[in-house]
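Removed: one protein chain of the complex. Kept in place: all other protein chains.
Labels run A and B following the written order; every chain starts at residue 1.
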Amino acid sequence: MAGPRVGLFITCLIDFFRPSVGFAAVKLLHEAGCSVEVPRQACCGQPAFNSGDRGDARAIAEQVIAACETFDYIVVPSGSCAGMLKVHYPELFRGDPNWQPRADAFAGKCFELISFLVDVMGVTASSAEFAGTVTYHDSCSGLRELGVKGQARRLLATVAGLTLIELQDADVCCGFGGTFCVKYPEISNAIVAKKVANIRASGAGTLLAGDLGCLMNMAGKLARVGSGVEVRHVAEVLAGMAGEPAIAAPRERKAVTTP
Amino acid sequence: MFASIRSALGVNGREAPRRKEVADRLREHPTGVVPARGHLPPAERVTLFADMVAAAAGTVTRASVENVPGAIAEFLRRHNLPLSLRRGDDARLAALPWERERTLEVTVGPSDGRQLASVSHAFGAVAETGTLVLASGSDNPTTLNFLPDNHIVVVDAKDIAADFESVFAKLRARYGERQLPRVVNMITGPSRSADIEQTLILGAHGPRRLHVIICN
Partner (left out) sequence: MSETATSPHFKENAHAALADSELQRSLEILETNFIGRRKLVADKLPEFDALRDAARDIKNHTLAHLDLYLEEYERRVVAQGGHVHYAVTAADARAIILEICRSVNAKIVTKGKSMIAEEVGLDDFLTAHSITPIETDLGEYIIQIRHEMPSHIIAPALHLSKAQVAADFRRVHTQLPADRNLEEPQTLLAEARAVLREKFLAADVGITGANFLVAETGTSIIVTNEGNGDLTQTLPKIHIVLTSIEKLVPTLEDVSEFLRVLARSATGQEMSVYTTLSTGPRRSGDPDGPREYHVVLLDNGRSAMLGGEFREMLRCIRCGACMNHCPVYQAIGGHAYGWVYPGPMGAVLTPSLIGIDKAGNLPNASTFCGRCEEVCPVRIPLPKLMRFWREREFERHLSPATVRAGLSFWAFFARRPRLYGFATDVAARMLALMSGARGRFHWLPLARGWTDQRDFPAPQGATFQAQWRKR
């Protein structure tokens, strides 16, 4: 008898920019004993929601719920998208006699990937190996909307060869904020510059987090300032799939350089 | 304005359940969350109070009634201040054995800004935060708390309560339900400011020094 049926909600950023994270998520879910399907929906509707466009956000949410509500769990490799599905979808349908119960039931089944593995599937260790020093950024939505904090650190601690260095101000925003970095790029840059200073000061060779938006923002700044710190999604390391070129890194694998 | 408030709330103001809720709360003044911190046996409570005063940059000493004038004189000498003091007509201060410190010149009344030191008797104190509670009136004029550079406050050990609520209850008992004196000052340490580059400096507009004498 197969384990839980999981619908992997791939998220628009992973779908478009870094599918390897999706495949890492699939591997982790298989290893935990789940069967995995991928519904066609890519976007949770958060860009519309955060821009005040409730109409489009609702329309997208209805599609997502309809496509995913039959799974045992809906797992999302992103804190902010998971937060959208779990916390904000019920808000979108509050008071609607048809949709509210469906949204509430749906939300109850939604989880961010790492916290799902640890809190629901009881995963306590990773079988991966990773020779290197790693530092971890707490993405805001995952942290504050969903309470995702210790789970990734606990699993990383079991990765053979990996040394985890705590990042100064790990729980401070990186300045991505979805549409924010596009509408207020100067302020976003000032915030990510501080984050990058902390990352470099940590001395770690690799930066990890659970949200691709944050990761792209930090990777883009690290690259611009000439830092050699590699940036990956935490799922890649935990799944032992950290061989792909890092985010914003050149395609050909060069000789390993120190940051 | 009441019309716009009422229309915003969707009420007419005459609804009985609402009026009752408000009347009940005002009459019963239920106690909320009270930190356990100050709830210690009397001796420990006094020690906590003294520690909190010191943490707020006040100075503390303990004295029996007959030694209070001596303790005051000692404070003034230690800071090279003239042996002159103003107080209100609080009976407890009046009853102190001032004759044991004859060089100490004590005048009675509010401050006009020219006195360097004043002494008040606290109504009570709160161990939870090291706070003194003083009530206005001719017994302890408010200006004595703020104008002189050096403020000395005598507080009876038995009046050091665990929490704010206990002192408020005492105020009600003394001044009546729904009443308070013109001013109640809750004072925690000497005056300070951090407005210049967030550097903490004592002696902004109020007293530079606060000296507490816990009287047994």
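Keep this in mind: a residue touches a chain if its C-beta (ideal position, glycine included) is under 8 Å from a C-beta of that chain, and two chains touch if they have at least 3 such contacts.
Just so you know, these numbers come straight off a predicted model, no measurement behind them.
Novice: Thinking of the complex as a whole, which visible chains are touched by the chain that is not shown?
Specialist: The chain that is not shown is in contact with A, B.
Novice: Looking at A:Gly177, A:Gly210 or A:Gly240, which makes contact with the chain not pictured?
Specialist: A:Gly177
Novice: For the chain left out of this view, which of A:Cys34, A:Ile65, A:Ala219 or A:Met241 touches it?
Specialist: Within the whole complex, the residue contacting the unshown chain is A:Ala219.
Novice: Taking the full complex into account, find the residue in B:Asn67, B:Gln115, B:Asn150 or B:Ser191 that is in contact with the omitted chain.
Specialist: Of these options, the touching residue for the absent chain is B:Ser191.
Novice: Quickly run down the residues of subunit A that touch the omitted chain.
Specialist: Contact residues on subunit A toward the absent chain are 10, 12, 14-20, 22-23, 38, 40-43, 45, 47-54, 56, 59-60, 63, 67, 140-141, 143-145, 172-173, 175-178, 180-192, 194, 216-217, 219-221, 223-224, 244-245, 247-252.
Novice: Going by the touch rule given at the top, which residues of subunit B touch the chain that is not shown?
Specialist: 1-2, 4-11, 13, 18-19, 21-22, 25-26, 29-37, 52, 55-56, 88, 109-111, 113, 129-131, 136-138, 141-143, 145-147, 163-165, 168, 171-172, 178-199, 201, 203-207
Rule of thumb we're sticking to: only the chains that are shown with their structure count from here on.
Novice: Centre to centre, by mean C-alpha position, how many angstrom separate subunit A and subunit B?
Specialist: Averaging C-alpha atoms per chain gives centres 54 Å apart.
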